[in-house]
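There's a structure below that I have some questions on.
Omission of a single protein chain aside, the complex is shown with its protein chains in their original locations.
This part shows chain A:
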Amino acid sequence: MTTTETRPRRTAPSPASSSVFLALSKAGFRGFVRDKATLFFTFLFPLMFLVIFGLIFGGAGASKTKIGVVGEGAVIPALERSDAVELTRFDTAQEAEAQVKAGDLPAYVQQDGDTVTLRFAASDQTQAGLVNGLVSGVVNQANIAATGQAPAFTLDTSQVEDESLKPIQYMAPGIISWAVSIGAVFGAALTFVSWRKKQVLRRLRLAPVQPVAVLGSRVLVSLGVAVVQFCLFVGVALLPMFGLRLSGQWWLALPLLLLGTLSFFSIGMLVGAFCKTEEAASGVANLITLPMAFLSGAFLPLDNIPPWLQTVSWAFPMRHLNEGMLDVMVRGQGVDALLVPAMVLIAFTAVVGFIAAKVFRWED
């Protein structure tokens, strides 16, 4: 800007990239919060899933397995204290057995002196397994207690056992990463397509702005949205109704989530570079986010899928994000657990972002 001394009045020199960046970010945030459809799909829609799944798979109260108890003895109060099951008292074993047979209860426990009997309905194997494990654990503890000795090994199982009973523990991190992927993939793709279609990109090209400021401002919007999503969904899941319990360093999930957002954003950029219309872009974005969410175990655990599909699932950034978030949010792990997911997410963003930048077009 030094070649213009011949002109009597100069226009302002190119402004600092930071102020351009801020102005564009402000415009981006304003556009975001004023678009009702976008708000719905980034917040309300995933929230509906969280609520529906949360209710279907049971909140704090409902998630506790109900078992019937008959008789007296040390095991029954111990079961009650374990806080993992809800007990229903029966006067006779026949009554309890009738309920189990009818499928109203998964199992009942009868203590008669030193004999503890567990009768369960094998029709629901998961429940049966759970109850089996639980009751034998309690019985073992009671056995040790009865010897009057301090146990040789102390195992604090109650916490983990209790948490693992609740699907919300698994679902909350998954739904958060799915929601964030919707926000970032759609956000990036639709913005670039609509900016290209409406000639905003051409107009920006004629202004003294660095492409990185334009891109950065949109990234900032996506990161901001991701933070709000995280707070909102964690907040809702923590409600007693859903009963999420966070473990120690749960907040470590946030930085990982931001890395995940970047990787989703790079996918969105790629979609935005290829699609010509908003309709096409949102179709493709849907086609990517939903299968990715399922294959990354955002809704349901992947334990039962074929091994090859397991392998495939590691190709998705969301899988790594999910694992990392689960580790720190509910499995009680620390920052070490984030190392690998973080590196994978950074690498993914770099590669896909690079490709997106290569195929980027200012206009059709």
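Simple rule for what comes next: contacts are C-beta pairs under 8 Å (C-beta built on N, C-alpha and C of every residue); 3 or more make two chains touch, one makes a residue touch a chain; residues count from 1.
Basically, contacts and distances are computed from a predicted model.
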Choices "Cytochrome c peroxidase", "Nitric oxide synthase", "TIGR03915 family putative DNA repair protein" or "ABC transporter ATP-binding protein" - which one is the UniProt name of the chain not shown: "ABC transporter ATP-binding protein"
Per the touch definition above, residue among A:92, A:117, A:199 or A:286 touching the missing chain: A:199
Which of A:52, A:122, A:145 or A:207 contacts the chain that the document leaves out: A:207
Interface with the unshown chain - residue positions in chain A: 1, 3-4, 6-9, 11-16, 19-20, 22-24, 26-27, 30-31, 34-35, 194, 198-200, 202-209
